[in-house]
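Every protein chain but one is kept in place in this view of the complex.
And now, chain A:
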Amino acid sequence: MSQGHKRQNYLRNLMLGTVAAGLLGIFGGAAPAWAAAKGSKVILLTVSQSCEYCALHERAFLKAAAADGINVEVKINNFDAGQQASQVDQAVAEHPDAIVVWPADASAIVPSLRRIKKAGIPLVVTNSMPNPKYQSLWNIYTGPDDLGNGQQAGEAMIQGLKAKGYTGNTDIFVILGVLGTPPQINRLDGFTGVLKAKAPMVKIDGSQPGNWDQTQATDAAAALFTQYGAHIKGVYAEADNMLAGVIVAAQRAGLDPKTLVLVGSNCSVEGVNAITAGTQYATVLQSPIDDGNYAAQAVADLLDGKSVPKTRFLPHPTITAENVAMCNAAIGR
């Protein structure tokens, strides 16, 4: 498939995803009592600056919000749910025109969302969606669909195994993010769900947490390569930086990464480099720039009283060597 064709698919998926979410979701509706976006004060409650994705998200949000004339106050915490609850208390005390929150923990944020709702402050949740049964607590959610992300990775794994001629019983292992975090749980659920449904012959021999960290992922993969050795034909890491650790561990174990089907996620610089070098088969795009822009657009539309879809997911196309340039463009490199 040509690169132009892939780009068309990407745009089509983006449009279809947005339209579908709009049709399926409950519309935010007009909000005549709220301040207009221009000149309004919005508080962005976000997470760690030490994570590249988070920093790019914040930068994109601030740029887009500034273009809409929104004054943004940022409160950052280090993925600490307790601290974020205090920050929400503080944000409510400031009576802003709207709040945008990236939950440090998608479950622990629910009581805080209840407080925001009680205070009557318009709310956009970004990046991590709490359980949809509480969706009456927020006006709009924008961000990734981690289940869909994992499903795309599963599809890429099946496609890669077929392309490299691994048919029949095939062994793979998985490197996970921080256990218990929503992206870790949902991506794994999506990945295993697709394999179970479409490729039951592919067996996940083991999994270890790499905690979203390359060094820890290298150690975890080294242990799994030692345990299962030459039987392993593929690895799924829930993030590209962890997959970079898997590639190092494979080389140390005397395996050629190019013979393996290595699938990551996020389209970070490690993934782009490895796909270009041919050591990584595929990744799944999740652009922090789009993530930040979607949230800023949502809060501006909400304050301007426009009808906006309740849920707006980021597109998650599969990226391989054929369309890796799409990754660069979406992340702004």
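The definition used in the following text is that a residue touches a chain if its C-beta (ideal position, glycine included) is under 8 Å from a C-beta of that chain, and two chains touch if they have at least 3 such contacts; residues count from 1.
What we mean here is this: contacts and distances are computed from a predicted model.
Among the names given as "Succinate dehydrogenase/fumarate reductase iron-sulfur subunit", "ABC transporter permease", "Alpha/beta hydrolase" or "PTS system IIB component (L-Asc family)", UniProt records the absent chain under the name "ABC transporter permease". Only one of A:Lys75, A:Arg187, A:Lys233 or A:His316 touches the absent chain when the whole complex is considered: A:Lys75. Touching the missing chain, out of A:Arg114, A:Lys162 or A:Arg252, is residue A:Arg114. Summarising the interface, chain A meets the missing chain with residues 48-50, 73-83, 85-87, 89-90, 92-95, 105-108, 110-111, 114, 178-182, 184-185.
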